[in-house]
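One protein chain is absent from this view; the other protein chains keep their places.
Moving on, here comes subunit A:
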Amino acid sequence: MDKILEVKSLVTGYQGKEGFVRAVDGVSFDINRGETICIVGESGSGKSVTSMSIMRLVEYENGRIIDGEIKFNGEELTTKNTEEMRRIRGSKISMIFQEPLTALNPVFTIGKQISEAILFHHSLGKKEAWQRAEELVRLVGISDPQARLKQYPHELSGGMRQRVMIAIALASEPDLLIADEPTTALDVTIEAQILELLRKLRQERNMSILLITHDIGVAAEMADRIIIMYAGKVMEIANTKDIFDQPFHPYSKGLLESVPKMNGERGVPLKSIKGSIPSLNEIPSGCRFSPRCPFATDKCHTEEPLLEMRGDRQVACWHVDYLIENNLLQIEEEGGVSIEF
């Protein structure tokens, strides 16, 4: 299949108060043309830093790509200079963020901001750009575009602002759209609208989407493939259906089981993962999930497993064969027994 993005052994770090931390530590994955990939992870998993690294935006936040390759349409991004990167950003790759209010400029109208994005990438007259802006705004489902273009960001609701962000992101007809928690700040009914819009756009434009989310439900509905990250590492990559049928990593299993199901038995104790997420200053030795893993052995605590192929899936766990053979990774239906790992 035609790969649009290839990330290889990416390491990105930040200069923190307590020294240099590696927020992303050796992450590899790729995205096919027209595919939607979701990176699922909790706070500190490195999912956002991964997307900021692809956009080379980490450099503006005290971060640095230390190692690895990012190939976009075969072109290496990590060696591009600032100006070259500016051309790629927002033209071939666009990004939308969680909080659309802070991402929009409060002193310019919506129309000005969208047409500015259009003018940056296309040689058009101002009038034509405004017309394109109107088309885009209509495309993302905003009614009465003419009036809306004259409004300022604060006059719009959260859902509307996110639609405007998407319109700006689409201005350059990108091959890849990176969406970092695009619906986290929105209500359920508005979230549904935005997700529906993203699905529609992807279909119509054969665009690839990299969706960053903490919500397994959103990933289940949107993704072709899912990448599960934990503490800066990829734990597992698999087709969406496969991962929900049977996760290959104990962390994936723990994550899937700890969400109450809409058709599960009510009132019974939920499965949970013991302990809490490690901070980047105190990354455990060996497998990073080992202190919380119910199956961890001495080897897990000392040696770090690599992400390895297993059929068309990838998983980083020493004991994956044993665990699968013994049916220890099956998602258990909620029962009366609480398993405090």
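Odds and ends about this structure:
Throughout what follows, contacts are C-beta pairs under 8 Å (C-beta built on N, C-alpha and C of every residue); 3 or more make two chains touch, one makes a residue touch a chain; residues count from 1.
Keep this in mind: contacts and distances are computed from a predicted model.
Hidden from the displayed complex is a chain whose UniProt protein name, among "Putative spermidine/putrescine transport system permease protein", "Predicted aconitase subunit 1", "Anti-sigma factor" or "Dipeptide ABC transporter ATP-binding protein", is "Dipeptide ABC transporter ATP-binding protein". In the complete complex, the hidden chain is touched by one of A:D30, A:E99, A:D215 or A:E304, namely A:D215.
When the missing chain is restored to the complex, the residue among A:G46, A:P153 or A:G254 that touches it is A:G254.
For the options A:V27, A:L77, A:L119 or A:I273, the residue in contact with the chain missing from this view is A:I273. Annotation: of A:S43, A:T82, A:S123 or A:N327, A:S43 touches the absent chain (contact as defined above). Considering the complete assembly, subunit A touches the hidden chain via residues 42-43, 157, 159-160, 187-193, 195-196, 214-218, 220-221, 240-241, 244-245, 254-256, 258-273, 276-277, 292, 336, 338.
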